[in-house]
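Here's a structure for you.
Here the complex is missing one protein chain, while the rest keep their positions.
Naming follows writing order (A and B), and every chain is counted from residue 1.
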Amino acid sequence: MPDYSWPIAEQRTLIGKRISRVDSPDKVSGRAKYSYDYFQQGMLFGKILRSPHAKARIVSIDSTAAEKMPGVKAVEILQKVGATVQWEGDEIAAVAAVDESTAEDAVRAIKVQYEALPHLVSDAEPPANAASLAGPLSDDDIYDALSNQMPDQDLISLLEKNGVSFHVDQDFLNELKSSEVPDPVVQAVAKAQFHETTGARSNFQKAAVIKQGDVDQAMSAAEGTIEGIYGVPLITHCCLETHGSTAEWPSKDQLLVHLSTQNVSGIPGQMADPLGIPAANVRQKQDHVGGGFGSKFAADRWDIAAAKLSRKAGGKPVRMMLERDSELKVAGARPSAFARVKVAFNKDGTITGWQSQSWGTGGVGGGGMPPIPYVFNIPNQRKEHIAIRTNTGPARAWRAPNHPQAAVITMGAIEDAAAKLKMDPLEMFLKNIDLAKPRQDIYREEFGIASELMGWKDKWRPRGENISGSTARGLGLSIHTWGGRGHESNCDLSIHPDGSVDIKMGSQDLGTGTRTCILIVAAETLGIPMEAISLHIGDTIYPTSGGSGGSTTIGGVSSSTRRAAVQAREMLFAKVAPALNAQPDDLECAAGSVRVKSDTKRSLSWKQACAKLGAMPATARGKNPDKEHPPDLTNSGVGGVQMAEVEADIETGVVHVKKMVAVQDCGLVIDVKTAETQCYGALIMGISYALFEEKVMDQLTGRMLNPDMEFYRLAGISDIPELVVHMMTGKGYDEKGVIGLGEPPVISPGAAISNAVANAIGVRVPFLPLTPDRVLKALNDRNLD
Amino acid sequence: MRAFEYASPQTKEQAVALLGTNWDAAEVLAGGTDLLALMKSDVVHPRRLVNIKGIQELQGVRSDGGGLRIGALTTLGELADNVNVMRSYPAFSEAVNEAASPQIRNMATLGGNLCQRPRCWYFRNGLGLLPKDKDGKELVIGGENRYHAIFGNDGPAKFVSPSTLVPALIAYGASIRLVSPQGSREVPLEKFYVMPKAESEREHDLRPNEIVSEVVLPAPGTWKVAHYEIRQKQAFDWPLAVTAVALQMNGDNVGSARIVMGYVAPTPWLSADAAQALQGKRISEETAKAAADIAVKDAKPLTHNSYKIQLARVSVKRAILKAAGGAA
Partner (left out) sequence: MSEDDPNKTTASDSGVSRRDFLKISSISAAVVPLIGSQVVEAAGTPVKIYGPGKVPMELTVNGKKQTLQLEPRVTLLDALRDNLDITGAKRVCDRGECGACTVLLDNKAVYACSVLAIDAQGKSITTVESLSQGNKLHPVQQAYVDNDASQCGFCTPGFIVATKAFLDKHPHPTDEDIRRGLSGNLCRCGTYHGIQQVIAQFAQKGA
């Protein structure tokens, strides 16, 4: 059987080196085409009419005037009269016209009557006893309970006691089963009594208490405790390329869509049903995507609308890209999370207990509890979470869903405990690092490197003891973990008789270096330059490959590419072996030739070797996972350590980050250069959400007040200090296989910066972003104590 | 953006003749950096744009009796590079360099900067300059007012005056020259800004058929002026507080002073009391702090902006120290 395993360090010529990304020349020259750039003479332009209300019932929609306007080619009504919209900016109707201005005029001409309904856009701490699970459960309640990690037994007894408010059918049960909900829960749902419900549901949904050990005993036995409050508001993805697509119908029942997505292969399946055509008749095609960060997995309502408008308009392309304000209002937000935390510990720093009451919103669905306490499996725990159903707009996965929030809450509480003990938090983290099993040794090693790179030992001072004039300086740290196993991926690789090589895969490159890494793996395996390989991705005519989320892409595409390349290489060896008078097993690909391992002078140039293929190319399909072709080339589970150094002006509350260090493990690194860039980028995104970002909702009108790029602040180049990135590579890491890197480094910056600010100014600023008002309030509150 | 008709007059007289007597009729297009954004957001919707960039007499910086006359069409980029401005009005030059981004500075004009609309997020989201709900309740009072006014906020206007150049210009004693079909008038810059009482009014004294022709800077004399901004981001960010201070020294002591705060009230906010408090004093951390305390003593915070009192105080203190030549 061919050897699929990754080449050992000594044999690698490309893997693990520093390679410039292959698509940079296209991007720097403006040649790279994104979905937003798709252009055809005579194409149409789509616009959406959106709800100005955060919650409202639609009384009437009148589009007659719009339909009669010159230049308007199609109008689609997207909501039924009587339907309730649940957030500002929800889609009401769509228009396609000959140019954007005309489409905009037409949208303005559509008359909608709303009956405004009371809304909730606040995720402030719920009043005591506001949350309940009284009454029968809706399907949403059941999903919420599951996503909030409610223990099975609690959910079952709730179903037995309260019943359900909807008719449970087999489809629903099947859906639960396919989501791997345990059988006893599924049976409880099936058996639950139906009760008619009247009246509105509470906006506050209580997740069951989760317990581990005996927290009361731990608290009373502890030599010390701290209580604190920590949190992170709703933030947006703010993809620079907004969500959207251009849709066209090359023939009556064939849709071609250019949708800006992280999920090329997944798009046809989502568009088929709403359009009433088989998924096989939907082709999705995209070259480049201008940011996703977790928010671009779906074919959204506006994309379906574009396809319908195009069909109505005779198949002409209809471009439907969101405006910036809509992007920030409706195209996804990271759920907020806040918690009151109590931590028990001993004088030596050993943490013994964790108690938390947390809350937050993920929009109208409520949302889940962050995984607190994060990384540290504290022996005794009691946790309660209240999910708030709000009209703030839909939540979507945001890089490392729920982990950055969990890190801010957990690492903040532990740093506060260290401060109370007047202990260096680095010491306290190390003291408890065995609670971070099974990665405790990785963290230990990373802490050593990070503290050297930061100069931690020289710079660290106890909390509030490094203030001169109005300038306070401080250090903070945080650790994180993530899975990152490679997703399902199929790769077709062909070696042609003329020596050319092509790769086809229905994957996508979000700017993470996917193209570059695929080519590195293939070129390494075939011993030819990367430029000699032609790579085709971003199209559903190619073999399916998973969506790029959860740091799963690099493991998936590198594994499928490796297997395809090894298999195709074997086919080539079989044809070349007679000419070299050798056995196929004795051959290798190296330095642009196929040669005999034991006698490298017996060789054919790549082109000569490929000519031996005869008339047909050698084409192989590589898959991930592929249990029949071991070994597993990807893996799961990484650890990372980050440290931040800040300066805070205690008179103005303005915080500047002065330096950040990230030490990160991600198994075998395919390309060190793009991996480091991923970490630099994560630190920068982290500085941005630590200091600036917040989706500001107006309580009275229910509207987002900063749906722009001025008051939805993103860090600029001059807000970025010295950044130091260290990738853990070599022995102990490479042999783990390839693991994803998109999520892990973005988890810790907020926590590390928050801790550094607390260390600098001498008091915890509870919530991100660390804006002057919050910093001054924390200082002020302390002075009042 | 709604449709409009467009004209490019070559003279001031043509320009003002093409304007209307109300704001929906026509707007003046100069740099366009603010106006076009407002039109795209449907906050303003003029039926005609009068592009004044072709009017030669509104261009350029001229010396005039020790002072400067700055044509309204002078871009911030041109001002930033202007040696006379740098030499004679360093605090104004600094304010210009700190304003916006290079791309904006290359387009935005001084006249446009002085007439830019408030950055209030209720206003920018189409909820009105004096935003109210359908029952007439003021949105800002019970809403997200973290960036709103701490002075002059007892009327319906709660937004803050948006220009970061204005405090420095007022500190230098600048006035603004305006041209309408009725002729021209010159107004001290601090008098140009007013508190609108109704949604149809604006926050400055420009009439719908009037244009800014120039800004007149008197000779700087021996005034020592400083500009100090507090903002979150290091660059291209709207400040949370800005202060310009002008000091006329009498030996080691202050002879007279001007203290102008920005981003704290619907208009630029002068503190005569704080200026008075400096008179006859030697500038030190203590005297600066005492004056700063006086400058904010009448501030009235809204529900979420009491921190701005502290920021205004610090910006006054630091601007005084900076004007006196110390480190801010």
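As a convention for this text, contacts are C-beta pairs under 8 Å (C-beta built on N, C-alpha and C of every residue); 3 or more make two chains touch, one makes a residue touch a chain.
In this text, all values refer to a predicted model and were calculated from it rather than measured experimentally.
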Touch partners, limited to displayed chains, of the chain removed from view: A, B
Per the touch definition above, residue among B:98, B:144, B:190 or B:229 touching the missing chain: B:98
Contact residue for the chain not shown (choose from A:141, A:241 or A:665): A:241
Sites on chain A contacted by the missing partner chain, in the whole complex: 20-21, 23-34, 36-37, 39, 45, 99-101, 238-242, 288-291, 293, 321, 323-324, 510-512, 673-674, 676-678, 680-685, 688, 708-710, 714-718, 720, 723
Chain not shown, touching residues in chain B: 1-11, 13-22, 24-26, 29, 32-33, 36-37, 39-41, 47-49, 51, 53, 77, 97-98, 100-104, 106-107, 181, 209, 234-236
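What we mean here is this: only the chains that are shown with their structure count from here on.
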Distance from the mean Cα position of chain B to that of chain A, given in whole angstrom: 42
Residues of chain A touching chain B in the complex: 101, 104-105, 108, 325, 651-654, 656, 691-692, 696-701, 703, 705-708, 710-711, 713, 715-716, 718-719, 771-773, 776-777
Residue numbers on chain B that touch chain A, as the complex places them: 1-3, 41, 119, 121-122, 124-125, 127, 133, 137, 139, 142-144, 146-147, 230-238, 240, 304-305, 307, 310-311, 314
